[in-house]
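The complex appears here without one of its protein chains, the remainder shown in place.
After this line comes chain A, so read on.
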Amino acid sequence: MATTKKKIEKEEVVIRFSGDSGDGMQMTGTQFSNTTALLGNDVSTFPDYPAEIRAPQGTVGGVSGFQLHFGNAKVHTPGDYCDVLVAMNPAALKANQRWVKNGGTIIVNIDSFSEKNLKKAGFDENPLPAFKKGDYNVIEAPIQTLIHEAVKDLGLDMKSIERTKNMFALGITYWLFNRPLNHTETFFEQKFAKKPEIIEANILALHAGYNYANTVEALSSHYVVKKAELEKGVYRNINGNTATAWGLIAAAEKAKMPLFCGSYPITPASEILHELSARRDLGVKTFQAEDEIGGITTAIGASFAGNFAVTTTSGPGLALKTEAVGLAVIAELPLVIVDVQRGGPSTGLPTKTEQSDLLQAIYGRHGESPAVVIAASSPSNCFQYAFEAGRIALEHMVPVILLTDGFLANGSEPWRVPEMSSLPAIKAPFVEPSEKEYLPYERDPETLTRKWAVPGMKGFEHRVGGLEKMDKTGNVSYVPENHQLMSEYRQEKVNKVADDFPLPYVEGADEGELLVIGWGGTYGHLHTAVTELQEEGKKLSFVHFNYIYPLPKGVEKIFEKFDNLLVCELNLGQFADYLSIKVPGYKYQKYNKVQGLPFTVDELKNAFNKILEDK
């Protein structure tokens, strides 16, 4: 059967599932990714969905997509262009046609290509003949007809039958890339344990799709993607939001402190709150506050009480929390504030990614109000940086803003699960109960942190709060010189956090024509673009920042060895401007994109080539 068809080996493949927002494309993509990761490929995913829960059906505005990229080596991005596009309706084709590679395969649900639907999608005429004439392999699968046929004996209602369309499409792609069906079957068995007919319908649809692909003449070949060479260990797929939540819990465990999260839902950060709320078994206390201000201030109260306190949000929420971040700064209490950035300003592009909260995070407060800012650079390393945010906050008694973004939050990749024993211990500077005298604002001479005494400790009663505090005693003080001293202490304390920061690693030669500079969630695309050009023999290097404020010490030593510095970011140049203040004397060229989309490797390569050729 299947084996009689041709097998083509490929190193990597990009697939994009697209359909109406009710078509279950996110689940389809997730199933494909999970199955693929289990087979030992490396995978990177990019869910892309509309802001409206239910935009008008069949329109381009309502199209939901899920792109994934897998390969036999490490893949760092979800890919620019896809080898296979699954389009469940004309609108999905319209929205995604420009992302199909030349020579790629387009699988459409031909049943939905009615005149009415074509019109709704904005096609003047059926585009499929044109694609067929071009360099595309178009598969017109009558998905609706075939699933009705496949599940007709189950006695299900129309709606339930139609809902299995996505499994038919998944079945086709499973055949195409030679994936086993059993992982998805088990998924349904667990998810719908109480609804056997739904399990059966989905499994039938999946098999129907698989068999259809096997028999249909249009699909002449199977593709084989070999396993990736991955480090030994236990793996799982993880997205950025889950990784962030887990990193925070891990930090609490390492610090041997209870975790408290005060938060208010906002896209794309809500899932962190969901994950934490599900972890009552690990003693996590989540408090869904009445608003963002309640979220952060309950967290500050919990921090005063001696918990590891966090609050999670996105840009608009961070704006609301601003005053309270200042309170944590002056109270010198540990606090982690996670900002999953999305397109702004205001409600902006709530489901899309952007890096434009950077300056808000660094500077967006009243008064001299320094806080640490760090950023994660891949879905799985959100774990590492959430953990690191906790470590810094707790050990240095400072608020730490952790920046991730919509792309990291929703994107996923296989992750080698660490052993907790391999993570560093976290030691908050709690006062020893045996100490005789407690001066709440006395500082450690090395780090300038104060000691932490929490309510309930006998003999350490003290007051903190928003009014300026006298050095050492912590009494309210309006003494002008004291305010300057305390302002300088708070700043210097944050500056000293950089003593622990490693210098960012330069990928490529440490001198040359072009240094590409990035930060946060753009790592995968920048790394891939730079590596591909390096493989072509181009002379360029790449440095990526996770520690933003304060900057690691000595970055000018990296910058000074390059003719061109190009700062690439998903905003209009905030990091470049920040660098020109903090590391002056260099010309920072900018490459910026603000479309609510990640970079593509292609556009980056073009931009780099232009500089390399221009010289």
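Criterion: contacts are C-beta pairs under 8 Å (C-beta built on N, C-alpha and C of every residue); 3 or more make two chains touch, one makes a residue touch a chain; residues count from 1.
Note that contacts and distances are computed from a predicted model.
For the chain that is left out, the UniProt protein name among "Metallophosphoesterase", "Betaine-aldehyde dehydrogenase", "2-oxoglutarate oxidoreductase subunit KorB" or "Multiple sugar transport system permease protein" is "2-oxoglutarate oxidoreductase subunit KorB". For the chain missing from the display, the contacting residue among A:L146, A:A201 or A:A302 is A:A302, taking the whole complex into account.
Of the candidate positions A:F32, A:F131, A:Y235 or A:F407, contact with the hidden chain is made by A:Y235. From the options A:I15, A:A87, A:L156 or A:I249, the residue with contact to the chain not on display is A:I249. Among the residues A:A121, A:A324 or A:V338, only A:A324 touches the chain that is left out of the figure. Contact with the undisplayed chain is limited, among A:A319, A:L349, A:M457 or A:A509, to A:M457. Listed by residue number, the positions of chain A touching the unshown chain are 34, 37-38, 40, 183, 230-237, 246, 249-250, 253, 258, 260, 262, 279-283, 285, 287, 289-291, 293-294, 297-307, 309, 323-324, 327, 331, 416-420, 454-467, 475-476.
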